[in-house]
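Every protein chain but one is kept in place in this view of the complex.
Coming up: chain A.
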Amino acid sequence: MEEIVFYNPESQGEEKSNALNLGYATPIHTQTNVNGFRQASTYPNGAVITGTKQGDRVFVACKGKALIHVYTWGKEAPEQKIPVPEQLTCLTLVHNKEENVSDVDLGQDFIFEENEEFTKLPKFKIPYLLIGGGISGKLYTWELSSGLLLSVKEAHYQAPTVLKTTADNSYLVSAGKDARILVWKISDLVAFDSTEEKIIKPAHVISDHSLEITDMFINNNIAQDSKLYTVSKDSTIRVYSLFNFQLLSTFIVSGIVESIVVDSADRAIFIGLQNGNIRQIDLYEANKASNILEAKGGAGRILTLAEDHELKSTITYHAPHPVKRLALSLDGSLIISGDEKGRVVVSDIVSKQVVKELKEVTGSVANIQVLSSYQTAEDSVVEKNNRAMLPLKRVIASGELKEQEVIFQKGMDQDQELFNLDDYLQRVSSEALHFEGLSSVQSNAFGNVATSGDNAAMVKVLQEKNDKVTKAYADLRSMYEELYKEHTKLLEKK
């Protein structure tokens, strides 16, 4: 087990030598191999990674070019450069689910189902959708496995800054420099409709923020408890319920907020400020008087955060450079932060101490993503002919079903790892009955279709014999009957 941090820069100014703009994927806990990704300069939130195994990919929306660079895990140079209609400022992925109704649902009367089957993930595996925000404010939705551009939507008045999806893949949330947050149903964005120009409206529009929205976070709860955390240059953090789109609480901070990350169990918010501080806001706190744990916010409250002069819940490493991106480790005890100067560090949340400094990038840090990985022996085998993705289309799909042709691979069943000796012995003993004359195990339907040559000949011989005998009998009988007739005639005459 290892945790890997992927991060990439946003190059500042008009640097021609983009080759230097390396993105990195580095393990946190060990000092081993660092993967680099060349020419990976993006706008903030403009890069996404699918994982850290063979066949996983990194998508990078190039800054300053209408291109998406696609890297395969382990390679430094982009494997594919896919042209897109315009420069994209942010990207997000929608993953295809692995579970079926039978998996997530009501099992047997026993809690752990014994016969649960796991198929291996296929080697060729790409997410379902790639959604990008264009610099003009449009949202582009591509189906990655077919390359189809499913929809283009004029969404924001200025460039979108961040795109996120809910854990159940039902909503896409987009936020932009125009201070608006739009919530979209993903099913609307992807629906084929050949009949007429399809009209897609956002499911909800949030326009509470007064300045550019810099970052968002959506927790991974079920739809009923899904929450959206937004931060903006207007120094507020707003928390919404994504189920009924209500504003749950507003936190007012002194200073511009650049980035946010939330504990996986919703216990604390971490924000990166423009003054270089990372501030921790606990969402539950023990009341000093009664020692009862209490929740903060909710029901539309507005809470103003007091200055933390004692630096009890502040990490000051990055000051005075703005903290551009934040991410948390798997156990929520380490925070990974990147600043405008290109520094990326891992800090311990409890002690507020920096644990590790990662390799610096040139320019400001545009993305940080933490991935858990588990390396197995199979992963070391390098697949040579990894199939390339289809290029992304630049024209909207016609909605004709036949157009949808997906590149797809279904995973093989997992090899039986252990031989179930007891089941096998059961089979042996049931078969043994046959030899003891206790059962008449008969062949299956197809067992003895072909009769052997000897048998057929035998049958033929017997058949002939039978025919002969039957004929002889018939002859004899007719003779007898004639005789009998004669006899009766004689009797009658008498």
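Observations on the structure shown:
Basically, a residue touches a chain if its C-beta (ideal position, glycine included) is under 8 Å from a C-beta of that chain, and two chains touch if they have at least 3 such contacts; residues count from 1.
Going forward, contacts and distances are computed from a predicted model.
One chain of the complex is hidden; its UniProt record names it "Pre-rRNA-processing protein RIX1", one of "SAC3/GANP/THP3 conserved domain-containing protein", "PCI domain-containing protein 2 homolog", "Pre-rRNA-processing protein RIX1" or "Glutamyl-tRNA(Gln) amidotransferase subunit C, mitochondrial". Of the listed residues A:Val34, A:Ala77, A:Ala191 or A:Met458, the one in contact with the hidden chain in the full complex is A:Ala191. Among A:Ser136, A:Asn169 or A:Asn275, only A:Asn169 touches the chain that is left out of the view.
For the chain missing from the display, the contacting residue among A:Val34, A:Ile302 or A:Val461 is A:Ile302, taking the whole complex into account. Residue-level contact of chain A with the missing chain is found at 1-3, 28-30, 94, 96-97, 100-102, 104-111, 119, 122-124, 128-129, 143, 145-146, 150, 169-170, 185-188, 190-192, 223-224, 252, 265-268, 282, 284-296, 298-306, 308, 330-333, 346, 348-351, 353, 355-356, 385, 387, 400-413, 415, 419, 421, 424-425, 428-429, 431-432, 434-436, 441-450, 452.
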